[in-house]
Structure formats: C-alpha cells, structure tokens
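Here it is: the structure, laid out below.
In this view, the complex is presented without one of its protein chains, the others remaining in place.
Moving on, here comes chain A:
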Amino acid sequence: MRKTRPALAAAAACLFAVTACSTTEPEAAGGGDSGDIETGSGVTDDTITIGVLTDLSGPFAAGAAVQVTQFQAFWDQVNADGGVCDRDVELQVQDHAYDPQKAVSLYRSMSSDIIALQQVLGGPTSAAVLPLADQDSMYAGGVGWASTALGYESNQLPGASYSIQGANAVDYLVDELGVAEGSSIGVVYFAGDYGADVLAGAQHAAEERGVEIIPQEITPATTDLSAQASALVQDGASAVILGAAPGQLASLAGVLASQGADIPIVGMNPTFNPALLDTPVADALLADTYSILSVAPYASDEPGVRAANELYEAADPDGAIGWEVPLASGQAQLLRTALEGACEAGDLTPEGVVAAMREGADVDTEGLFPDGLDYSTVGESPTRTVYVTKVSDTAEAGLELLETYEGPSAQSYTFG
C-alpha cells in the first residue's frame, strides 16, 4: 500500500500536467478568422511565423549558417516590400545540432506557433520530422533531395531529386563526355538515403544506356579514397560519379590524378566546396571534374541568382559563398509562393499552405531553379532538369555553368 500512494500521486501529477497543457489558450499563437481569410497556427493579424530547424552547432553548422543568413535577408526584403498577405513574416530559428531526437522535440514545441517549416536540415533529422509534419499537414521545405521525402504530401523538394541527378550524370557522361556503350562507370556513394538514391538513378540510366556500374559504398569517415580509387582504375572505370561530400571529392580526384587516370568525375549537388581550390589537389579538380546541381550555381547570370547573391553580399560581406546562397533564396521563394497562394485562396492555415504548394504546376523562380517546377503530383520529382557545372578557377564560387540538362534516362526514371 505504501508503494501505491506515490505512484498514484505521480499519476495525478501527470494527468494534471497533461490537462494543464490542453487548457492553453488556442488563440495564443494566432488562429481563427480575420476578415475574409481563415487563419491557423503561426498567423496573427500582423505577422506570419515560419520555422527553421537547422544545425547551428553540429557537423553542418557552417553551410547551415549561410542558409540562415540568406533566409533572414530574403524575408527582411519581403517585409520591406509589404510582406505577405499584409503581414510581416518572422523566422523562428532553432538548432537541432543534427540530432533527430532533438529535432523531433523542437518540432513538437514549435509546431503550434508556426504556419510552415522553411527548412529541416539534414538527412536523419528530416527523416524524423517529416512523418510528424505530414501528419499535421505542416509544409516542410529544405529537407535535401532524397527521393524518400517525395512520398510526403507536405514536402516541397527544392529541384530535382538525387536519383534524377544520378541518372542525368550517366546520360551526360555518355552523350557529352564520350563514355562509350559497354564501358563501366564507378559510383562512390555514402551509405544512406542520399547515396542509395544517387546509385538507384545511376543504375537505371546505366541499364538504359548500356553501360555498367561499379558501386563503391563508403561512409563520411572515409576521407582517404586511395583503396577505392585504385580499385576503380583496376576495374577499368571510364568515369566516376560521386554521391558524397567535398572531402571525398578532393581525395578521389587527387588519387586518380596521381595514378595517371585521366577520367571525368561527376559529383552530385553537395560534393563541391570552393575551398577545395586552395588545397594541393586543385589542379586535379580543375582538370576534369563536374558537379550536377539541382539549384542554379552561384555564378549563374539568371536574374534570380544575381538578386540572391547581392542580398547575401549585403547581409554578410565576408560570408562563405557557394550554391547554398541561391538554394536558400530559392527555398524561401518557393515558400513565399505557397504562402501567397494560400492567402489568395483565403486559407492562411498550415493545410492551406500545403494545398497552395500542391497547386503549383509551373512555379517561376527567376532562374534559381529550372523552369516549370511541378508540385501537383505527390511522389514525383518536381523537375527532371539539372544544372551541369564544371570546376573552374575563374568562375565565382568555383563552378562554371555549362548548361541546363535533362537526359533521356532522367526522363524515363520512375519513382516508387
């Protein structure tokens, strides 16, 4: 009996805590009808609050900081121009430190105060948050390019998925860089949803184009790719596709060059960092290295990219430049379009934003993304077009835009 009393007390305390939560004023975070527009969480008469779940103290802190700076600059500009739906847009930035558990807790605590998630940075963190956001019909952008995210109605992928990047890489190698039918192409990739998606796209394209894929799986801890590069040379690879990070690109290019293997390397969107051009492998990278991007490179002349770069340079004159700058502006532009669509439809609620985003069948981002992004079908990549860039020491941020490209295998790739 003695033991039951504290247990009962604890149960009562829990119950009290739960009911205490549920009696919170529903209007505290906004919501209700204001004028002709229905509003929901994160919206008051004069502000719209959007959330950013990012990594400010973990492994991706540096690139994440660039994007947060750019998000802030973008929305400040929007507010200066009159805001969205006659309201100012405010950012609520939280640091998940690349910890999925923490990301889930932060999402839980912020979800009643925001109308949409501008970004959930990181593979494992977004994999943890996306199902919850989807249940709540909460818009979630900026989760990277893994195809696994496409199945969620509330997700908006910023450009072509990794599988489309991988398929385009094979097409480009065969059509433009002279890789002959019957040759083999190495694919060096991180274990996990990013690398596996690149491999899936490349394998599909290889079957279509009559080339063979030599897969080499690695992890982020593999920073010396000597063994992998030697094996690819031994197996007679005519080119290498890389679904990894900048450190792996530098190592691979350096070792291949040192072995006299003069073959093209095609990296996926996250593999290039302009800082690599200050390392001893710069010459090897400048020789024959390409990067397939889903977002326009920093050096693009498109008006959207120029505007994004100017905004960033004004916000942080000494900040690191790279593809993160146009990406952040592009993501913010996508969310702005969805918010404006929701406003026009008179439904400024999380559900209304998702519905407006899914009505977008021809979204224009002034060249930040390929034209005609189509979000009307859940489970489909919004585009099959990518940007092909080449490493260059004269282009801004080290990547020169060669062309926008959509190969036949990227067109025929099926999701599901």
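Keep in mind that, in the parts below, a residue touches a chain if its C-beta (ideal position, glycine included) is under 8 Å from a C-beta of that chain, and two chains touch if they have at least 3 such contacts; residues count from 1.
Everything below uses one rule, namely that contacts and distances are computed from a predicted model.
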### Message
When one chain of this assembly is omitted, its UniProt record names it as which of these: "Na+/H+ antiporter subunit C", "Transcriptional regulator, TetR family", "Amino acid/amide ABC transporter membrane protein 1 (HAAT family)" or "Acyl-CoA dehydrogenase FadE34"?
### Response
"Amino acid/amide ABC transporter membrane protein 1 (HAAT family)"
### Message
For the chain left out of this view, which of A:Ile164, A:Ile218, A:Met268 or A:Leu368 touches it?
### Response
A:Ile218
#### Entry: Among A:Leu276, A:Val363, A:Val386 or A:Leu399, the residue in touch with the chain that has been omitted
A:Leu276
### Message
For a quick check of understanding: of A:Gly58, A:Pro100, A:Pro124 or A:Gly151, which residue touches the chain that isn't displayed?
### Response
A:Gly58
### Summary
Contacting the left-out chain: of A:Ser41, A:Gln72, A:Gln228 or A:Ser392, that is A:Gln228
### Query
Which is it among A:Leu177, A:Ala320 or A:Ala345 that touches the chain not included here?
A:Ala320
### Message
List every residue of chain A that touches the chain not included in the displayed model.
### Response
57-59, 61-63, 65-66, 191, 214-228, 230-231, 234-235, 245-247, 250-251, 254-255, 257-259, 273, 275-276, 278-281, 283-284, 320, 322
